[in-house]
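Removed: one protein chain of the complex. Kept in place: all other protein chains.
Coming up: chain A.
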Amino acid sequence: MDITSDSHSQHISRQFNQELEELKTHLMAMGGLVEKQVQDAVFALLEGDTRLAEQVRDNDRQVNDLQLQIDDECTRVLARRQPAASDLRLVLAVIRATSDLERIGDEASKIARNALLLSENSSTIRGLVEVRHISEHVRKMLRDALTAFARFDTDLAMQVVREDQLVDDEYSSAMRSLMTFMMEDSRSITSVLSIMWVLRALERVGDHADNLAEYVVYLVKGLDIRHSDTDDLDPKVLKKS
(Lines give C-alpha, C1' and ligand atoms only; values in the text may rest on other atoms or scores of the structure.)
Protein backbone atom coordinates (compact mmCIF):
# COMPACT_ATOMS: atom_id res chain seq x y z
CA MET A 1 0.00 0.00 0.00
CA ASP A 2 1.36 3.43 -0.97
CA ILE A 3 1.63 6.31 1.42
CA THR A 4 1.67 10.02 0.76
CA SER A 5 3.69 12.82 2.28
CA ASP A 6 0.91 13.74 4.71
CA SER A 7 0.38 10.13 5.87
CA HIS A 8 2.43 10.76 8.95
CA SER A 9 0.20 13.48 10.30
CA GLN A 10 -2.91 11.38 10.92
CA HIS A 11 -2.11 9.57 14.13
CA ILE A 12 -4.40 9.65 17.11
CA SER A 13 -1.35 10.82 19.08
CA ARG A 14 -0.54 14.33 17.90
CA GLN A 15 2.74 14.16 19.73
CA PHE A 16 3.70 11.21 17.51
CA ASN A 17 2.70 13.17 14.38
CA GLN A 18 4.97 15.94 15.54
CA GLU A 19 7.90 13.63 16.24
CA LEU A 20 7.71 12.08 12.76
CA GLU A 21 7.23 15.49 11.18
CA GLU A 22 10.37 16.72 12.95
CA LEU A 23 12.36 13.76 11.67
CA LYS A 24 11.40 14.70 8.12
CA THR A 25 12.08 18.41 8.67
CA HIS A 26 15.48 17.78 10.22
CA LEU A 27 16.42 15.36 7.45
CA MET A 28 15.49 17.98 4.86
CA ALA A 29 17.55 20.58 6.71
CA MET A 30 20.52 18.23 6.67
CA GLY A 31 19.88 17.55 2.97
CA GLY A 32 19.83 21.29 2.26
CA LEU A 33 23.10 21.82 4.10
CA VAL A 34 24.82 18.93 2.32
CA GLU A 35 23.56 20.13 -1.06
CA LYS A 36 25.05 23.55 -0.33
CA GLN A 37 28.34 21.97 0.77
CA VAL A 38 28.69 20.14 -2.56
CA GLN A 39 27.77 23.26 -4.49
CA ASP A 40 30.23 25.43 -2.56
CA ALA A 41 33.04 22.86 -2.80
CA VAL A 42 32.69 22.63 -6.56
CA PHE A 43 32.43 26.42 -6.90
CA ALA A 44 35.55 26.89 -4.73
CA LEU A 45 37.43 24.46 -6.95
CA LEU A 46 36.33 25.93 -10.26
CA GLU A 47 36.82 29.54 -9.16
CA GLY A 48 39.90 28.95 -7.01
CA ASP A 49 38.11 30.45 -4.00
CA THR A 50 40.20 29.24 -1.05
CA ARG A 51 38.15 30.95 1.65
CA LEU A 52 35.03 29.18 0.48
CA ALA A 53 36.95 25.87 0.33
CA GLU A 54 38.06 26.33 3.93
CA GLN A 55 34.52 27.15 4.95
CA VAL A 56 33.24 23.93 3.35
CA ARG A 57 35.92 21.95 5.17
CA ASP A 58 34.93 23.54 8.48
CA ASN A 59 31.19 23.14 7.94
CA ASP A 60 31.51 19.37 7.77
CA ARG A 61 31.27 19.32 11.55
CA GLN A 62 27.73 20.73 11.31
CA VAL A 63 26.76 17.92 8.94
CA ASN A 64 28.15 15.35 11.37
CA ASP A 65 26.32 16.95 14.28
CA LEU A 66 23.04 16.83 12.38
CA GLN A 67 23.56 13.13 11.67
CA LEU A 68 24.05 12.43 15.37
CA GLN A 69 21.04 14.53 16.30
CA ILE A 70 18.68 12.89 13.78
CA ASP A 71 19.90 9.39 14.63
CA ASP A 72 19.23 10.18 18.25
CA GLU A 73 15.69 11.30 17.43
CA CYS A 74 15.13 8.08 15.45
CA THR A 75 16.36 5.98 18.36
CA ARG A 76 13.94 7.78 20.65
CA VAL A 77 10.99 7.20 18.32
CA LEU A 78 11.88 3.50 17.99
CA ALA A 79 12.21 3.06 21.74
CA ARG A 80 9.17 5.02 22.79
CA ARG A 81 6.69 4.48 19.96
CA GLN A 82 7.54 1.08 18.52
CA PRO A 83 6.44 2.29 15.08
CA ALA A 84 4.97 -0.18 12.58
CA ALA A 85 4.29 -0.25 8.85
CA SER A 86 4.85 3.09 7.07
CA ASP A 87 5.92 4.79 10.33
CA LEU A 88 8.60 2.17 10.81
CA ARG A 89 9.66 2.50 7.19
CA LEU A 90 9.94 6.28 7.60
CA VAL A 91 12.22 5.95 10.63
CA LEU A 92 14.39 3.34 8.88
CA ALA A 93 14.57 5.42 5.71
CA VAL A 94 15.60 8.49 7.72
CA ILE A 95 18.32 6.57 9.58
CA ARG A 96 19.70 5.26 6.30
CA ALA A 97 19.39 8.63 4.59
CA THR A 98 21.34 10.48 7.31
CA SER A 99 24.20 8.06 6.84
CA ASP A 100 24.30 8.73 3.08
CA LEU A 101 23.98 12.48 3.57
CA GLU A 102 26.85 12.42 6.03
CA ARG A 103 28.97 10.58 3.45
CA ILE A 104 28.05 13.17 0.83
CA GLY A 105 29.23 15.80 3.32
CA ASP A 106 32.55 13.94 3.57
CA GLU A 107 32.85 13.90 -0.23
CA ALA A 108 32.23 17.68 -0.29
CA SER A 109 35.06 18.11 2.23
CA LYS A 110 37.32 16.01 0.03
CA ILE A 111 36.53 18.22 -2.94
CA ALA A 112 37.24 21.31 -0.82
CA ARG A 113 40.59 19.87 0.34
CA ASN A 114 41.57 19.19 -3.25
CA ALA A 115 40.45 22.71 -4.19
CA LEU A 116 42.91 24.01 -1.57
CA LEU A 117 45.70 21.81 -2.94
CA LEU A 118 45.01 22.89 -6.51
CA SER A 119 44.96 26.56 -5.55
CA GLU A 120 48.67 26.25 -4.77
CA ASN A 121 49.26 25.09 -8.33
CA SER A 122 50.10 27.97 -10.65
CA SER A 123 49.89 26.17 -14.02
CA THR A 124 46.66 25.62 -15.95
CA ILE A 125 44.52 22.87 -14.47
CA ARG A 126 43.21 20.25 -16.89
CA GLY A 127 39.89 18.48 -16.39
CA LEU A 128 37.80 21.34 -15.03
CA VAL A 129 35.31 20.94 -17.87
CA GLU A 130 34.68 17.36 -16.79
CA VAL A 131 34.32 18.45 -13.16
CA ARG A 132 31.79 21.12 -14.11
CA HIS A 133 29.80 18.73 -16.25
CA ILE A 134 29.64 15.82 -13.80
CA SER A 135 29.07 18.10 -10.83
CA GLU A 136 26.01 19.60 -12.47
CA HIS A 137 24.68 16.15 -13.14
CA VAL A 138 25.17 14.78 -9.62
CA ARG A 139 23.92 17.96 -8.00
CA LYS A 140 20.70 17.61 -9.96
CA MET A 141 20.47 13.97 -8.85
CA LEU A 142 20.95 14.98 -5.24
CA ARG A 143 18.37 17.76 -5.50
CA ASP A 144 15.87 15.42 -7.14
CA ALA A 145 16.49 12.68 -4.57
CA LEU A 146 15.80 15.15 -1.75
CA THR A 147 12.71 16.48 -3.51
CA ALA A 148 11.49 12.92 -4.03
CA PHE A 149 12.01 12.32 -0.30
CA ALA A 150 10.10 15.47 0.64
CA ARG A 151 7.18 14.67 -1.69
CA PHE A 152 7.24 10.87 -1.42
CA ASP A 153 7.54 10.86 -5.20
CA THR A 154 8.61 7.43 -6.45
CA ASP A 155 8.58 8.46 -10.13
CA LEU A 156 11.18 11.12 -9.47
CA ALA A 157 13.12 8.69 -7.27
CA MET A 158 13.23 6.09 -10.04
CA GLN A 159 14.46 8.77 -12.41
CA VAL A 160 17.38 9.42 -10.05
CA VAL A 161 18.15 5.69 -9.89
CA ARG A 162 18.34 5.56 -13.69
CA GLU A 163 20.47 8.73 -13.88
CA ASP A 164 23.14 7.12 -11.74
CA GLN A 165 24.12 4.79 -14.57
CA LEU A 166 24.69 7.82 -16.85
CA VAL A 167 26.92 9.46 -14.25
CA ASP A 168 28.95 6.27 -13.94
CA ASP A 169 29.46 6.28 -17.72
CA GLU A 170 30.46 9.95 -17.74
CA TYR A 171 32.88 9.27 -14.90
CA SER A 172 34.60 6.44 -16.80
CA SER A 173 34.95 8.56 -19.91
CA ALA A 174 36.31 11.55 -17.93
CA MET A 175 38.87 9.27 -16.28
CA ARG A 176 40.07 8.14 -19.70
CA SER A 177 40.60 11.76 -20.84
CA LEU A 178 42.45 12.60 -17.64
CA MET A 179 44.71 9.62 -18.14
CA THR A 180 45.56 10.97 -21.59
CA PHE A 181 46.43 14.37 -20.07
CA MET A 182 48.83 12.69 -17.66
CA MET A 183 50.49 10.73 -20.43
CA GLU A 184 50.87 13.85 -22.57
CA ASP A 185 52.39 15.99 -19.84
CA SER A 186 53.96 14.35 -16.81
CA ARG A 187 54.24 17.70 -15.00
CA SER A 188 50.45 17.76 -14.80
CA ILE A 189 50.26 14.45 -12.93
CA THR A 190 49.86 15.97 -9.44
CA SER A 191 47.06 18.32 -10.43
CA VAL A 192 45.30 15.75 -12.62
CA LEU A 193 45.41 13.27 -9.75
CA SER A 194 43.67 15.86 -7.58
CA ILE A 195 41.02 16.32 -10.25
CA MET A 196 40.62 12.54 -10.40
CA TRP A 197 39.97 12.49 -6.66
CA VAL A 198 37.40 15.24 -7.14
CA LEU A 199 35.66 13.31 -9.91
CA ARG A 200 35.74 10.18 -7.79
CA ALA A 201 34.10 12.16 -4.95
CA LEU A 202 31.42 13.49 -7.30
CA GLU A 203 30.73 10.02 -8.63
CA ARG A 204 30.29 8.83 -5.03
CA VAL A 205 27.85 11.72 -4.40
CA GLY A 206 25.84 10.31 -7.32
CA ASP A 207 25.88 6.84 -5.71
CA HIS A 208 24.64 8.26 -2.43
CA ALA A 209 21.89 10.22 -4.21
CA ASP A 210 20.93 6.92 -5.85
CA ASN A 211 20.73 5.32 -2.39
CA LEU A 212 18.52 8.16 -1.14
CA ALA A 213 16.18 7.59 -4.08
CA GLU A 214 16.01 3.88 -3.26
CA TYR A 215 14.98 4.69 0.30
CA VAL A 216 12.10 6.78 -1.08
CA VAL A 217 10.81 3.73 -2.94
CA TYR A 218 11.17 1.67 0.24
CA LEU A 219 9.40 4.31 2.28
CA VAL A 220 6.47 4.73 -0.09
CA LYS A 221 6.08 1.24 -1.53
CA GLY A 222 7.65 -0.98 1.10
CA LEU A 223 9.91 -2.41 -1.61
CA ASP A 224 13.61 -2.74 -1.04
CA ILE A 225 15.14 -2.17 -4.46
CA ARG A 226 18.74 -1.98 -3.28
CA HIS A 227 20.95 -4.42 -5.14
CA SER A 228 18.33 -5.12 -7.78
CA ASP A 229 18.63 -4.40 -11.44
CA THR A 230 16.27 -1.51 -12.19
CA ASP A 231 15.46 -3.01 -15.58
CA ASP A 232 14.06 -6.11 -13.85
CA LEU A 233 11.64 -4.16 -11.68
CA ASP A 234 8.01 -4.37 -12.61
CA PRO A 235 6.96 -0.89 -13.73
CA LYS A 236 3.42 -1.60 -12.53
CA VAL A 237 4.69 -2.12 -8.99
CA LEU A 238 6.60 1.12 -9.04
CA LYS A 239 4.08 3.36 -10.66
CA LYS A 240 2.25 5.88 -8.53
CA SER A 241 -1.19 4.81 -7.44
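By definition in this document, a residue touches a chain if its C-beta (ideal position, glycine included) is under 8 Å from a C-beta of that chain, and two chains touch if they have at least 3 such contacts; residues count from 1.
Here is the rule we go by: contacts and distances are computed from a predicted model.
**Student:** Name the absent chain by its UniProt protein name; which of "Transketolase", "Na(+)/H(+) antiporter subunit C", "Aspartyl/glutamyl-tRNA(Asn/Gln) amidotransferase subunit C" or "Phosphate ABC transporter ATP-binding protein" is it?
**Tutor:** UniProt protein name of the non-displayed chain: "Phosphate ABC transporter ATP-binding protein".
**Student:** Of the residues A:E120, A:E184 or A:D232, which one touches the chain left out of the display?
**Tutor:** That would be A:D232, which touches the missing chain.
**Student:** Can you list where chain A touches the absent chain?
**Tutor:** 1, 3, 10-13, 16, 82-89, 221-225, 228, 232-234, 236-237
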